[in-house]
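Report on one structure; see the data block that follows.
Every protein chain of the complex appears in place save one, which is left out.
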Amino acid sequence: MVTAGIDLGAKTIKVIILDNGNILIRKIGLAGFESKKAAEDLFNKALSDTGIKKEEISEIVATGAGKEEVEFATKKVTEVTAGAKGAVFLFPSAKTVIDVGAEEGRSIRCDETGKVIDFAVNEKCAAGAGAFTEAMARALEVKLEEFGRISLKSTKTIPMNAQCAVFAESEVVSLLHAKTPKEDIARAVHDAIASRITSMARKVGFEKDIVLIGGVARNAGFIDSLKREIDMDILIPEEPEFVCALGAALIGKK
Amino acid sequence: MIANYGYKDGSGEFFIRIDTDKCDGCGKCVDVCSSGVLEVRENDFDPLEEKMIAAVTEEHRKKIKYSCAPCKPSKGYTTLPCVEACTKDAIIHSW
Partner (left out) sequence: MEKEYWKWKEYNWKDEDIDWKTGDIISAGVDVGSVSSQAVIMVDGKLFAYSNMRTGSDSPESARKAMDWALENTGLQLKDIQYVVGTGYGRVNVPFANRTITEIACHARGANFMYGPTIRTIIDMGGQDCKAIHCDERGKVTNFLMNDKCAAGTGRGMEVFADLLSVPIEDVGRMSFEVDEEPEPVSSTCVVFAKSEATGLLRKGWHKNKVLAAYCSAMAHRIVTLLERIGVEKDFCITGGIAKNIGVVKRLQKELGVDILETTYDTQIAGALGAALFAKALIEKSRK
């Protein structure tokens, strides 16, 4: 049975097509300002790349902040449901799933079947999401990929006072003016967001194993800060941004 | 005076409200708070009068959503320790 999962996030769209649990294709593209059309284009591209016809797909499951815009979806599920499902599929031992995307952060407690027990969300505020690190990288004029990497070189803890991303940007600039090394600023930024994600996750508690998903899970600096903050090991899938799309496709299989 | 400490951001409104006319600065709320959110300090909102009042610390003022989380209903509390400890009914949490 062939199913598809589409995760229309705030920044990117992820498409996965599954054939009985085997991934046939993974596709990622920018959502842009015409996300409805972008989602359709990306899905059609995935179809033509695999040679599968739309009619052959028994269920197309949409998730993500823009799931309502995916008109061709046969089913819609929340990001929380999809994230837990996908994470448990990849790591059957997962009990806590932390999902940090471009504009939202989530912490989910789930059982061994991937069913959600409890969750906490941080949305509508950039301070607890990937947008925060992105804005800081821009202020430092460092590429996002580079930003995570240089953070690992720092051994110094500098506190960041600002909670808000806009205020933090000015703080980063004044740190820079005070000749603070970029590595140390990068670490301060990652520590700040890791501390907020941890505070949010504490509401639902931490139970091993902990899995980190979402685009921000590609950021080595953030992972390092988060590990230090929660003082526990964290499992990270190979393609962390696709986990919600995967979960959605798996839900379609049932 | 009613002092509202906290904030409103995209995710909601989080305020601790202290009625400084009722507060006598006894400090019981400070002792029961496990997160160290409260302190007793001089009422600097009225510099011409000298009175000690309970207030939210500078450290926690902008993160009470998180700092107060251990005492919120999801953790099994039905009443908040700081509110309970105040014999003058001077403290209210807004969320």
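Residue numbering begins at 1 within each chain, and the chains themselves are lettered A and B in the order written.
One rule holds for everything that comes next: a residue touches a chain if its C-beta (ideal position, glycine included) is under 8 Å from a C-beta of that chain, and two chains touch if they have at least 3 such contacts.
Note that the structure is predicted; figures quoted are calculated from it, not measured.
If you put the hidden chain back, the residue from A:I28, A:I117, A:C164 or A:A220 that touches it is A:C164. Touching the chain that is not shown, out of A:C110, A:A126, A:I230 or A:I251: A:A126 (per the contact rule at the top). Contact residues of chain A toward the unshown chain are 33, 103, 124-126, 131-132, 135, 163-167, 170, 174, 177-178.
Think of the hidden chain as still there; on chain B it touches residues 1-4, 6-10, 13, 15, 44-48, 61-63, 94.
In this text, only the chains that are shown with their structure count from here on.
With centres defined as mean CA coordinates, chain B is found 35 Å away from chain A. Touching chain A in their complex are the following residues of chain B: 9-11, 62-63, 66, 69-70, 72, 74. Here chain A touches chain B in the complex through residues 118, 122-127, 163-164, 196, 199-200, 202-203, going by the rule given at the top.
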